[in-house]
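One protein chain is absent from this view; the other protein chains keep their places.
Our next item is chain A:
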Amino acid sequence: MLARSCVRPMRAFASARNGAVQITKRAASSSSGSTAESPLRLNIAAAAATAVAAGSVGWYYHLYGNSHAMTPAEEGLHPTKYPWVHNQWFKTFDHQALRRGFQVYREVCASCHSLSRVPYRSLVGTILTVDEAKALAEENEYDTEPNDQGEIEKRPGKLSDYLPSPYPNDEAARFANNGALPPDLSLMVKARHGGCDYIFNLLTGYPDEPPAGAQVGAGLNFNPYFPGTGIAMARVLYDGLVEYEDETPATTSQMAKDVTEFLNWAAEPEMDDRKRMGMKVLAITSVLFAMSVWVKRYKWAWLKSRKIVYDPPKEGKTNIRR
C-alpha cells in the first residue's frame, strides 16, 4: 500500500515531465515561451480541491469549533458485564429471585412503569401460586363486556387479565412525569443494548453527585449509563426499601438484580422451555447423526471393501487387442 502510494505521485510527476517536454518541443517549434507554468496548470484541479477542503474544514471550526460531538457522555457509559446465571446455556431463571423481583416491581416500579404485556395467568406457576395470582388480580377492576343497556360496568380482575398500567395513556404518563414518558417494561430487556447488564447498571449506577463540570438539565438526573447522561428518572432503589418475604437483605444491588431478572422473565417467559427444547433438539439430532454414521458405514460397506483386481493377459494368446 505504502509502496503503491509512493509510486503513484512519481508516475504522475514523470508524466507531467513528459508532457512538459513535449510542450517545450512544440513550443520550440512555434516559438511562444510558456514553459514554466505548465506543471501548475496540470495540477490546478487537485490543488484547488485541496484548498477548498482545507478551507471548508477551517470554516466549520470557525463556525462550530466549540461544539463537542461524539463525546463519551453522548454515547453513555457501556454497561459492565455481570455473570448472570440465567444467561448461561443450561441454566434456568432463579424463580425465588423472580418472586422477589416481582415484589420490587409491584412496590417500586409499578407506580410509573406499566408491564402491559404480562397477564396474571403467566405469573401462575412461575412466580405466584394460583390463589395468590387470583387474589392479586381481584384487587383491580376491569371493564366488562357491554350489558343489555350497552353500558360497560366494572368487574374484579381475573387470571386472564393483564397487569394494570399506572396511567391510562402516554399523554397522562407524560403529564404526570414532567414530560418524560416512563417506558413500558414488558420487553425492556430485549429493547436495550446490553439487556440485563444495562438495566442493572442503570438502576445502581446513580452517583452521589455528578462529576465536576457535568451539565445536568433541569428536572434531569445524572446517570452515566443513560445515553446523554441526563435521565428523568431519579434514583429509586435505596437500601431496605423493600422487605423481602424470604428475608433476603434488601440492598440496592440485590433489589436491582432481582428486578432485572424479573424483567428478563417478562421479556422472555419462554426462556426455560426454550432451553429445554434446545437440549432436546441437541440430544435427538446427536442420536440421529450417530445413527446416520453407522447406516452410512453399513450401506457403503460393499463399496469400501471391494477389491479391484487387474488380471494381466496371459502370454501366447494373441486374440487380445493391444
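The working rule: contacts are C-beta pairs under 8 Å (C-beta built on N, C-alpha and C of every residue); 3 or more make two chains touch, one makes a residue touch a chain; residues count from 1.
Definition applied: contacts and distances are computed from a predicted model.
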item: Absent chain [UniProt protein name; select from "DEBR0S2_14224g1_1", "RecA family profile 1 domain-containing protein", "5-demethoxyubiquinone hydroxylase, mitochondrial" or "Cytochrome b-c1 complex subunit 6"]; value: "Cytochrome b-c1 complex subunit 6"
item: Per the touch definition above, residue among A:58, A:72, A:217 or A:278 touching the missing chain; value: A:72
item: Identified contact with the non-displayed chain, of A:97, A:199 or A:259; value: A:97
item: Selected from A:152, A:214, A:234 or A:282 as touching the chain missing from the view; value: A:214
item: Contact set of chain A toward the excluded chain (per top definition); value: 71-73, 77-78, 80-83, 96-97, 124-125, 129-132, 201, 204-205, 207, 211-215, 224, 229, 239-240, 245, 248-254, 257
